[in-house]
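One structure, as structure tokens, below. Some questions next.
Up next, chain A:
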Amino acid sequence: MTGLLQDGAMPAGPLLSVDALCVQFDLPGAKATLKAVDGVSFEIGRGEIFGLIGESGSGKSSVARAIMRLAPIAAGAITLAGTRLDQLQGRELRRHRRRVQMVFQDSSDSLDPRMTVRQAIAEPLRMQDAPPADAGGLVASLIQRVGLDESHLDRKPHTLSGGQKQRVNIARALALSPELLVCDEAVSALDVSVQAGIINLLLSLQQELGISVLFISHDLGVVAHLADRVGVMYLGRLAEVASAEALTSRPRHPYTEALLAAEPEPRPSTHRAARPPLIAGEVPSAANPPSGCRFRTRCRYVRERCAAEQPPLRPVDGGGLVACHFAEELVLEGRRA
Partner candidate 1 sequence: MKRMLLGRLAALVPTVLLASFVVFMLIQLAPGDPSITLAGENATAERIEEIRRSLGLDRSLIEQYLTWLSHAVRGDLGKSIITQESIAAAIGRTLPITLQLVFGALVVAIVFGVIAGVASARRADTATDAVIASVSSAGAAMPSFWLGLVLVSIFALGLDWLPATGFVSLAADPVRALRHLVLPSVALGAVGAAEIARQLRGVLIEILASDYIRTLRAKGLSESRIVWIHALRGAAVPLVTIIGLQVSRLLGATVVVEAVFGIQGIGTLVVSAANNRDYYVVEGVVVVMALIVILVNFAVDVSYRISDPRIR
Partner candidate 2 sequence: MSGGGVLRNWLLSDGRSRLAASFLLAVAILAIAAPLVARYSPTAQNAMPFTGISWDHWLGTDDLGRDVWARLVYGARASLLAAFIAVGIAVGIGVPIGLVAGFRGGWVDAVLMRIVDTFLSFPGIILAIAITAVLGSGLMNAMVAVGIVFSPSIARLMRGQVLVTRERGYVEAAVSFGSPSWWIVVRHIVPNAIQPVVIQATFMLGLAVLAEASLSFVGLGVQYPNPSFGVMLRSAAQFTSLNPGGVYPPGLAIALLVLAFNALGDSLRDVLSPATSTRRRIGRRANRRPAPNPEPNGASPRDN
């Protein structure tokens, strides 16, 4: 039914909406649960690239894995063009998986070492109820689309470079023509020079196919370059959501400011001495997060209210969403031009 809708007139509203998502893991040994994601809500529009950024342990990967239905969803809703992904089970779930595909961080680990590139890219096609008639031709066109050629098809993953493997992963993820592509740290493990090639590939594919992309990274520079809008996660919650432009030029959350300050300077040595790091200390444990605002233990603007009251994610002028009690008062510094 949803498929029919898409083929007809483009319905209004976002492609994906995540509403108050919670992801929990049981901690082995201790009888406690870890709330990796604790009430995260955002939307991704059709044809939009949405960036999700945060330190390791912020829960950004758990959000991706929940959308992929690879992580347990404790509460909340995930809706893809009218389909409640979080409520699908069994066969129904398997049928709908094709609509959201993922490019994983570890390009080697996500390819079966015993399968050739051809088998790997064809595998999703074979798993469908109605495999395409010309699967071979489709595989050949996919490999060319990601910048490799047909001579790579009969090779095993270990003969490919990291960047080539990630291109194969992208081709495999695109094989099912998904509506949403989730990239979880898809370029983090690659060399900087290889990263640029993969990012440009993703950008051109997105424009060509018009699909939506959820791009997850700890690298603010990469996310801001690629994404239309960016969500900033800290300890399982969203701290700020804004357009990439607004987020970098005028951050509204102290954590975003700290992340921008921690970015490597594009021109070294000019201003470095004038900008001390704005963030200190370790990320608190997600198993035992601070009361109130989770960032307060590391925030340089912290006040009494921050410990007592949890700041909701609320709209502020300028179109963004911020989870800070004092967003209107604080004057935060953005990225330098």
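The candidates came about this way: all candidates are chains of the complex that A comes from, given by their letters.
The working rule: contacts are C-beta pairs under 8 Å (C-beta built on N, C-alpha and C of every residue); 3 or more make two chains touch, one makes a residue touch a chain; residues count from 1.
Small disclaimer: the values here were computed from a predicted structure and weren't measured.
Here chain A is displayed by itself, and among the listed chains 1 or 2 from the same complex, it touches 2. Taken together, the chain A residues at the contact with candidate 2 in this complex read 68, 70, 93-95, 97-98, 101-102, 104-114, 123-124, 127-128, 158-159, 162, 169, 172, 175-176, 189-190.
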